[in-house]
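Take a look at chain A:
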Amino acid sequence: MPFLLNCTWILPTLIALSLMFVPKQKVGVIRGMSVAGVLGILALVVSLIIAFLAGDYASPVGSAETTLAFSYRTPWFEAIGNQFYTGVDGFSLLMMLMASIIALCGVLVSWTITDRCKEFFILLFILLAGTFGCFISFDLLTFFLFNEITLIPTYLLIAIFGSGKKEFAAMKLNLMLFGGSALIILGMAGTYSATGSFDMIAIANNQSETLGSIAMWAFPALFMGFGILGSVFPFHTWSPVGHASAPTAISMFLAGVHMKLGGYGCLRAAIYLMPEGAQEWMPLFMVLATISVVYGAFIAIRQRDLKYINAYASISHVGLVTFGFATLTAVGLKGGVLQMISHGFVTAVVFALIGCIYGRTHTRNIDEMGGLMKKIPFLSVCFVLAGFAVVGMPGTSSFVAELTIFIAGFSGSLDDTLRLVCGALCISSIVITAVYVLRTVNSVVHGPLVDNGHEFTDARFIEKVPLIILLTCIFAMGLFPGWIIELAEQSLTPVVTNLGR
Partner candidate 1 sequence: MEATLTTDILFYLFSAAILGCGLMAVTVKNLLHSAIALMGCLFGTAGLFLLLDHEFVALMQILVYIGGVVIFIIYAVLLTTHLGTRYLPASTLKYISGVTLAAIVLGLVLHIDPQATHTAVNPDRTATTIDAIGYRLLDGSTNGFLIPFEVISVLLLSAMIGAATIAKHQKPGATNDEDETGGSAS
Partner candidate 2 sequence: MTLPTALWTDIALGSLACIILLSESLLGPRLRKAIVFHGAWIGLVLIGILTVCTAPESEQAIGNYLIRPWTIPFRLCFCIAGALSVLLSRNLLSGTGHTHRRGLLVSGGVHIFLIICSTLGMFVVTGAQDLITFLVGIELATIPLYVQAAMLRDDFSSEASAKYLIIGSLSTAFTVFGISYLYGAGNSVHFDTLAQTLTADKHFAWVGVIFVLAGIGFKLSAAPFHMWAPDIYDGAPPPVTAYIASSSKAAGLAGLILLVYGPFQQLGADLENIFMFLAIISMTIGNLGALRQKRFNRFMAWSSVAQIGFVLMALTGGDLAIPSIAFYLLVYIIGNFIAFFVVNCLASNRPETFSNMRGLSKQSPLLALCLLISMFSLAGIPPLGGFFGKFELFLAAAQPGHEHFYLILFAAINAVVSLYYYMIVVKDIYITEPTHADNSTCPAIAILPSQRLTLVVLVIAIIVLGVWPAAHSWIFTLAGS
Partner candidate 3 sequence: MNLTACLSLSAILFSFGIFGLMTRRKIIAMLLAIELMLNAALINCVAFAYYAPAGADTDVGSILPIFIVAITSAEMAVALAVIVAMYRKRKVIDIERLEDLHD
C-alpha cells in the first residue's frame, strides 16, 4: 500500500515525462493521455480512501501520536536529519480527493487550449505531482520541497497561457508565494535548531523547553508563511491579480487546491507542531482572518470583473478557514477543514463557469452582459446553483462547513469578547456574500438579454461534464457529509490533544 500512496506523485511525474516525448502536433493524443492520467490518479485516491476506511487507522483518542496509514520512511538527505517520510491520515486523504477531482475538471475545462498545449499539460502534471507530494509527506523539509516544486509551474502556466497583464500577475504571484516560503524557511530553521530533526510527529511530541521558547516566534513565521499561500489579509493582493489573469484550469486549481495547501500547511506544520506558539499568537490571526472575511466580501461588491469577484469571494471564504483554525477548538479545526474542502469545489465550479461564459460573451465585465438564462439555460442554471453554493444555502457543502465554524466561534465560555466580535462579524459576512452573489447572478443571468453580436451556443458535452461533477460533489457533501466529518474528526484528534497539553 505505501507504494500505491507514493504513486500519487510518481504517476503525474511519469505522465509529465512521457508527454515530453509526444510530438507537439498530436493534440488529441496529449489530451487523451492527460485525461487518462488524471482519471488514474482519481481512481488511485479513491482506492486509498476505501482501503483507509476499511482498515480503521483512526488514531486512538487522547494520543498526540498521529497514526499514519500506509506510512513509508527512508532516510533521504540523512546528513541534515531529513527523511522521505510519507504517510496519510484522514485529513490529507480528503485533500487529495478534492485535488484529484478538481484536477480532473481542470483538464476537462482546458480542452479548448490548442497552441503549446503540450507544455500546458506537462506543467499541469508537475503542479499535480508537487501538490500530491505535499499532502502525503510528513517530513517538514520534504513537505516544503514539494511545496516549492508547485510554484514554478504556476508561474510558467500563468505567464505563458494567461490573459491580460499576465507576466506582471505571474511574477507578483510567484514572488509573494516565495516570500511566504522565505518565512517558512525561517520557521523550519527555528524548529531544526530546537529539535535537530524535521520529522513532524517527533517535533509535535517534543515538549522540550527550547522548542517552547523558539515556538514563540517560529509559529507566527510558519503560520504567516503558509498564510500568504492561503491569502490571509495583508498578503492577499496576489490572489485577485493572479486568478484574473490565469487560464481557467489554472485559476480553478490555484484557488481550489493551491490556497488550501496554505491552510493544510498552517494546520499541519504550524498548529500541530507548536501548540504553545498557537495559543500565544491566535488572537492576532483571528483578527486578520476576520478582516480578510469582511474585507474580501465588501470589495467583491465593488468589483465589475467576474474573476475578480470570485477571487475576492475566495479570500473571504478562505478567511473563514483561518478563523476556524484561530478558535483552536476541535469544532473550529474541523470546521476549517470542511470549509477548505467545500470552498475548493465551490470556487472550482465558479471559475469553470466563468470560463464557459467568457467563451460565449467574450467579456468578463458583468455590466456588459445580461439575460443569459434565455440563450444558454444549462450554464445559467449552473451559475445560479453555484451562486447559492457560494452564499452557503443549506443542502450545499458550504452550509455544513460554515455552520460548524460559526458554532466554533461561539462555543465555550463567552467571556472572550474578541472571539465573540469576530464570530459575529463572520456571521454578518453571509449577508454581504448574498449581496454580491445576487448582484452578479442578476446582472449576468437574469434581466433583459444583452446581445453584443455573439452567437450563444449552450454548453457542449465536454463543458457539461466538469460542471456536473463539481455540482454533484457540492450537493453530495452538503446532503451526506457524515463520512467526511468522521474522517476529518479522526485525523484532528492528535492535533486537539496536542493543543490541550
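Candidates were picked such that all candidates are chains of the complex that A comes from, given by their letters.
We take it that contacts are C-beta pairs under 8 Å (C-beta built on N, C-alpha and C of every residue); 3 or more make two chains touch, one makes a residue touch a chain; residues count from 1.
No experiment lies behind these values; they were computed from the predicted model shown.
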{"item": "Options 1, 2 or 3 - which one, within this complex, touches chain A", "value": "2"}
{"item": "Residue ranges of chain A touching candidate 2 (in the complex, touch as defined)", "value": "75-80, 141, 145-146, 148-149, 151-152, 155-156, 159-160, 167, 171, 174-175, 178-179, 182-183, 185-186, 189-190, 192-194, 196, 210, 217, 221"}
